[in-house]
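Only a single protein chain was left out; the remaining protein chains are all shown in position.
Entry: subunit A
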C-alpha cells in the first residue's frame, strides 16, 4: 500500500518535472553572427522592403536545390553571386521563401585613399544595383545582411556541399538552422528630422542700419539604404558635410577678427531628410522669418563632392541667362582654372506640381531664394537613389581631390564676400593659419564613414547629431537644433540590427536511431543482468542450455520455480 502511494507521488513529481523541462527554452548556439536587417518602410501607404523580422529556418544555398522546401528555408547568397534578373523573376512570381541572407564581402578597415582597384569598383556597382532593386521591392519574408567572415564562409560551403550531394537541410535530414529571435518590427511613431544651423554674422559698415546680405551654405547629412544599420554614405553626403565643416572652420577664423570680417552673414545649415525630397530643408526654410528670406543673397548646397573626378557641376533652377547665375558661375570658373578643376552649369526647371525634389537647391528656389547645388553628379537622381547606402563606402572618397574642391568653394566664396571677383588673390594659402586642413577633413570623413545616419532611426539625441552640433557651435554663433517630424509619405519600422544564431541540428531520423540504440542497449543490459543473477547459475546453464529463454521468462513471472533464485 505504501509502495503504491510512493509510486503515485513519484509519478506526479515526474510529470511536474517534465512540464518544467518543456517550458524552458535554451539558446546555446555554435556561433552567433551580427546581422543587419533590410529596411522596412511604407511609401504613401504601400508596403516596401522586408516585412518580417523573426527567422527560424534551415539554411540552403540556392534557389534551384532539388528537394528543398524554399518556404521553410533561408537562402544564403553572397552578394557578388546574385543574379538580379532571376531574383526579380522569383519575387515577381510571388515565390515563397523562408528568408534571405545576403553576404557582403569582408570589409577592410583601411580609410579611403580613393584608389580603389577594379574589384572594388565592380563590387560597388553590383551593390548599387542590388540595393536599388531591394529598396523598390516588397518581400514578405525576412531579409538580412551579414559580412562574410571565415565562419560564415565555412557554413555556406558545407551547406552548398550538402545541397549538391542531394541532401538539402530540412526538418528530417538535419543540417544548419538559422535563428533570429526578435519581435516583429513596430512603426516608428514620430520619425524626427533634426536640422542644425549656425551663424557667422558679418560686419556692418559704420552708420549702416540695413540688414546684411546672407550667404547660406547647406548640406544634408542623413542617408538611406537597403540596410539602415549599414547606410554610412561617405560620398552621399558625408563629403558634403565634411566640406561644410571645413568651410565653417576657415571662415570662422576670418570672421573672428573684426578687421577681416566680411560684409556678408554666413549661415551654415546641416539638414536632414535629404533622401525624402529634402523634407527637412523644406521645414527649415518654412521657419525662416521674412527678413532673413529677403536678405538671403544666395544658397550654395553641397551634394556628393568626394569622388576622384575633377569635373563638377553647378545645378541651378534659374535659367542660365540670369545675370546673377552667370556671376556665380564665373566666380567658380575663375578659381577652378587655377586648381585643375572644371565647373559646368546644368539647368533643371522645377515642376511645382511634381512633389519630387531632386536637388536641395530646388527647395530654396520654391521659396524664391536663389540657390545652386555643387555636385560631381551630372544627373538628378530618382527617389531613394544615390542616398549613401552600403555601396557608398569610405574608400570611394578621394581626399586629395576633395581638398582641391574645398579650396575651390572657399576661394570663390571669399572673392564674393570681400569683393575680389576677377582678381587672383589667394585667401587660404598653404602655410598660413588659414590653410586648409586635410587632417580635419579626413577625421570627419572617417567618422561619417563609420556612422549610419538614416534619419528616422537617429532620434533627437543621436551622438552624431550632438557631435555635429558641437562642432558647429565651436566655429559659429547661435548654433541651434531644429526638430521636425518627417512627413507621412514615409513610414518606417524599427529593428535594424540583430544577432543570428547558427545551430547545427541533427535530423529526426538520427534521434530515432539513437533512441532505438539506447533502448536496445538497455533491454540487452536488463536481460543479461537478469539471466546472470536471477537464474541459478552453473548447474542450470550447463544442463538446460535449450530452454534457457523460457526459463528466464518463467522466472520473471513465477518465483516459485525451483530453478530460480528467490
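The rule is simple: a contact is a pair of C-beta atoms (placed from the backbone, for glycine too) under 8 Å apart; a residue touches a chain by one contact, two chains touch by 3 or more; residues count from 1.
As a convention for this text, contacts and distances are computed from a predicted model.
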Chain excluded from display, named as in UniProt, from "Transcription termination factor 3, mitochondrial", "TMD11 protein", "Transmembrane channel-like protein" or "BOS complex subunit TMEM147": "BOS complex subunit TMEM147"
Of A:96, A:164, A:435 or A:529, the residue in touch with the unshown chain: A:529
Footprint left on subunit A by the chain that the document does not show: 21-22, 24, 26-30, 174, 177, 179, 501, 503-506, 508, 510-511, 514-515, 518-519, 521-522, 525-527, 529-530, 533-534, 565-566
